[in-house]
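One structure, as C-alpha cells, below. Some questions next.
Apart from one protein chain that is not included, each protein chain of the complex appears where it belongs.
Naming follows writing order (A and B), and every chain is counted from residue 1.
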Amino acid sequence: MNNYFSIQDIDSLPDWVDEAIKIKKDPLSGKNLGRDKTIGLLFFNPSLRTRLSTQKAALNLGMNVIVMNFTGEGWSLEYGDGIVMNQGNSEHIKEAAQVVSQYCDVLGIRAFAKLENREDDYNEKVLKSFIKHSTIPVINMESATGHPLQALTDAITITENQKNKKPKVVLSWAPHPKALPQAVANSFVEMMQHMDANFVITHPVGFELASHITKQVPIDYNQKNALKDADFVYIKNWSSYQDYGKTLDNDLSWKMTQEKMELTNEAKFMHCLPVRRNVVVDDAVIDSKNSLVIEQANNRTYAAQLVLTKILEKS
Amino acid sequence: MNNYFSIQDIDSLPDWVDEAIKIKKDPLSGKNLGRDKTIGLLFFNPSLRTRLSTQKAALNLGMNVIVMNFTGEGWSLEYGDGIVMNQGNSEHIKEAAQVVSQYCDVLGIRAFAKLENREDDYNEKVLKSFIKHSTIPVINMESATGHPLQALTDAITITENQKNKKPKVVLSWAPHPKALPQAVANSFVEMMQHMDANFVITHPVGFELASHITKQVPIDYNQKNALKDADFVYIKNWSSYQDYGKTLDNDLSWKMTQEKMELTNEAKFMHCLPVRRNVVVDDAVIDSKNSLVIEQANNRTYAAQLVLTKILEKS
Partner (left out) sequence: MNNYFSIQDIDSLPDWVDEAIKIKKDPLSGKNLGRDKTIGLLFFNPSLRTRLSTQKAALNLGMNVIVMNFTGEGWSLEYGDGIVMNQGNSEHIKEAAQVVSQYCDVLGIRAFAKLENREDDYNEKVLKSFIKHSTIPVINMESATGHPLQALTDAITITENQKNKKPKVVLSWAPHPKALPQAVANSFVEMMQHMDANFVITHPVGFELASHITKQVPIDYNQKNALKDADFVYIKNWSSYQDYGKTLDNDLSWKMTQEKMELTNEAKFMHCLPVRRNVVVDDAVIDSKNSLVIEQANNRTYAAQLVLTKILEKS
C-alpha cells in the first residue's frame, strides 16, 4: 500500500477487519516490523485520540516516532503553483513534503476543513499536496473531508459487536454549538457502503452530505422513524454541505436520548469523540451499557497499527 | 501502588528514600522493567524539571514516552457532572481519562492551581477527576495543592546531606513579584512531618498555610529567630491561603541573604526552582557551596524513577 488517504485504499475490508482484530489480541506480535523505521506525525490541528493512538500503534510495531505540531513549530506553508511568495507563507509544500520524506519512512498528517470555501476543502489541498510531493507513504489522520482511520475503527467495532449478519446501522445528525467538518460522517457513510449492513442516514432538511458520497444510501428526515429496530446508532454533528459550513437551525430536538434509544433493537451507541454531553447525546445514553464510545477509541490503536503494518510489509 | 497523588501514597518513607538512593547509584538497573510499557505525560502548565526528569526516569526504565501539552494540542476539558456542554469545553473528562488510559500504562499529570477560588483548587478537580476516571495509575506532576514528586526529591536530598540524626529544617516564605500556588510548600510541610526533623515554618502574618496541612508544626513569624541553628533552609514563595491567591504586602525584607544564612548552623540552602534571583534569594546564597538547588533538581529523576518502579513492580 502506498498511501492511506481514504477508505478506497482498503483492498478487502473483511480481511482488514479480521487482521485488525488479530493485532488487537497480540499487539506486540509485529514488534520487529518497524525496527529502525520512523513515522513523522504532522498536526495542523488539535488531536487527542489520533495523536496518542497512532503513536501507540507505531510503538507497538517498534517504530521511532517524531511528532510535530506544524502550526507554530514549523513554517507556514504555501500550496499555490507559481505563486510569488511575498506574503505570510515562508515555505512551499514542494520543499516541505520532499524534505520531510527524507527524514521519515511514513508520514501521518492531520489537516481539518476550514469550512470557508467548499471547493477548497473538497479539493483536499493539504493532504493531496503532501501525497503529490512526498516520496514516502502518507496516512490521513483526518483531512478536510475524510477520517478513514476513524471509519476503519468503526468497521472493526461494528464487526466485534454485531449480533446478526446484516445489522441495521443508523447515522444520525446531532446538534452542536459550533460548525464542524463533514469528515467523520463522510468516511463513515463510505465505509457503510462496503459493509453488509442495512444503512440509513437521518438528519434535518438542509444537512444533506455530498451526493457523491451518500450515493444510493436512504435518507430519512424523520429521526424516530429511522431509529426503529436499529442495531447500531452512530451520532455525529456536521455543518451544512449545501450552505457550506453553516449550522443553519441547530435543532436541539435531534439530541440522542434514552427515550429515542428505546425505539431501537437495543442498539449499540457509537460516537467518534470528543462529544458534547447533553447537547449531542444525553448522559444516560453515553453512560449506558450499550455505549461503545470507549471501545471505539481503543480500536483506534489497532486500526492505525493495521494500516502501518500494511505499509511496512510493502516497503 | 495505584496512584502517586500525594505523599500519603508513600508506605514507608525511609525505605523509599533508601531505594531512590540505590537507583541513583545505578540508574539503568531497572532497564527491563518498563519494556513495552508507555507513560503518557499530560501538561496543562509549563514545566522544565518535571518535564525532562520524568521523561529521563521513564527512559532509564526502558519505557516509551508520549508527551502532550493538553492545552493547545488537545481539546478543552469539561469536569462538571450532568453539564449541558454548549459552551467552550469540547470534551468531558469522563471520556478523556478513559480513552487515554487505553493508550498508556501510566499517566503523569500537571495541573496548577488557578488561585481564583480556594475551594475549587483544594478540591483538586483535575487530578482527582483523572484519578477517578482513569483505569491506569496516575502520577501527580504538581497539582493545585501538592507537588509530591518534589517533596520526595527533597526528602532524598535532605537524607543525603544531613550531618546529624535530627536536623533542624526551616521552611521560610520569600517575596515574589507574582502570586504563586501553595503546592510545593504544602507537600514539603507534609513530608517534613514524616521525617525525623526539628521542623519550623516562618512567614509574615497572613501567609499561614492551610491548618489541615501544617497541623502541629510550629510557626515563627520572626524569620531571623527561626533560622537560628538551622541545618537546612528551604526558601519558597506562596500566595495567601486566607485571602486566597493574594500576595498581600510582598515584604522584600524576607529575601534570603548571606547575612541571614550566617545565623544558621552552616545550613544547606534548598529551593525547588525556578527561582527569582535577588528577589527570593541573593546570588551569594544560591551560588554558595551550601546551595543544594542543582542537586535537588538532579534528584527529581530518581524520585520519579522510584515512583515509576513502584508502579511497574505492582502492575
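Everything below uses one rule, namely that a residue touches a chain if its C-beta (ideal position, glycine included) is under 8 Å from a C-beta of that chain, and two chains touch if they have at least 3 such contacts.
Please read all numbers here as calculations on a predicted model, not as lab measurements.
Q: For the chain not shown, which residue from B:Ser53, B:Gln150, B:Gln223 or B:Thr309 touches it across the whole complex?
A: Only one listed residue reaches the unshown chain, and that is B:Ser53.
Q: Considering the complete complex, identify which of B:Asn123, B:Thr159, B:Thr257 or B:Asn298 is in touch with the unshown chain.
A: Here the residue in touch with the unshown chain is B:Asn298.
Q: Considering the whole complex, which of A:Leu28, A:Ile83 or A:Leu252 touches the chain not shown?
A: A:Ile83
Q: List every residue of subunit A that touches the chain not included in the displayed model.
A: 36, 38, 40, 64, 66, 68, 72-75, 78, 82-87, 90-92, 94-96, 98-100, 102-104
Q: What does the interface between subunit B and the hidden chain look like in terms of residue numbers?
A: Touching the chain left out of view, subunit B contributes residues 28, 31, 43, 46-49, 51-53, 55-56, 59, 69, 177, 273-279, 283, 287, 293-294, 297-298, 301.
Definition applied: only the chains that are shown with their structure count from here on.
Q: Can you check how far apart subunit A and subunit B are, centre to centre, with Cα atoms defining each centre and the answer in Å?
A: Once rounded, the distance between the two centres reads 39 Å.
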